[in-house]
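The other protein chains are all here in position, but one chain of the complex has been omitted.
On to chain A.
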Amino acid sequence: MSENEEQNKEQNTEQNTEQNTEQNTEQNTEQNTEQNKPASSAEQAEVSISAEPSIVAETTAAPAVDPEREAKLKAAAEAREARAAAKAKAESEAAPEEPKTPSPKQPLLDETVALIRSLVSEDAVEEAYINEMNAHMPVIVVKGDCWSEVAQLMKTHPTLDCDYLRNVTGVDYETHMEAVYHLVSLQSKQDYAMKVKTDRETPSIASATPIWATANWNEREIFDLLGIDFPGHPDMRRIMMPDDWVGHPLRKDYEPLDPEV
């Protein structure tokens, strides 16, 4: 009983004090907020100017945006586009000015591409170029659907004879994913870089393990670190990270589940 009495007392006193103070505080707060309002909006404006354009772009999606900021953003975006267009134009104009001497490996590349096109499929090769920086290495970008057949051809065809797979790299280009297979023929010592592109949402590339046994762990590593699936692989498990790890660390959009780890 005594507890209840105390509680009642407390409630009464509280109410009294509240009533007394409320009037004062209300007045005070109103004055305060009026003074604060312009200041805070100025702060907001400053933030929106100094913030990264990408962050601002995200915030514009939210309702209630002041038109001034939107106009600024639009102007900025237009300026960026204009700059990019000018750069692209300058590049395209600059390119034909210096006639490139054809690479000594160009005939070899053309031959290989012709061979793939005639023996596998006309549209098996998406792109083929010489990587001059890398000792004129021929690079062939193969269509994902044809990769198994092309790989088989690269290994078994007597003139190509790429019996040795030296390296497999997975790369996340943010627009797409890519696996690079570096092949070499131990007889002719000629090397090739074969690229296979895949999309980022459900990345998948036919496994080369049935063709070169060495692709096994290399592909597992790429699956582990980049999340590319390799259908046809005999043992597709993580290899470096723990089995219960969430995410694929080498992806550019990787966020650790627990940043403390």
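For this structure, a couple of remarks:
Assume contacts are C-beta pairs under 8 Å (C-beta built on N, C-alpha and C of every residue); 3 or more make two chains touch, one makes a residue touch a chain; residues count from 1.
Operating definition for what follows: contacts and distances are computed from a predicted model.
For the omitted chain of this complex, the UniProt record lists the protein as "NADH-quinone oxidoreductase subunit D", which is one of "Probable sugar-binding periplasmic protein", "Tricarboxylate transporter", "Response regulator" or "NADH-quinone oxidoreductase subunit D".
Only one of A:Leu109, A:Ala124 or A:Leu165 touches the absent chain when the whole complex is considered: A:Leu165. Looking at A:Ala71, A:Ala84, A:Ala114 or A:Ala213, the residue that reaches the missing chain in the full complex is A:Ala213. Counting the whole complex, the residues of chain A in touch with the unshown chain are 131, 133-135, 137, 163-167, 169, 171-172, 180, 182, 186, 189, 193, 212-214, 216-218, 221, 225, 238-242, 249-250.
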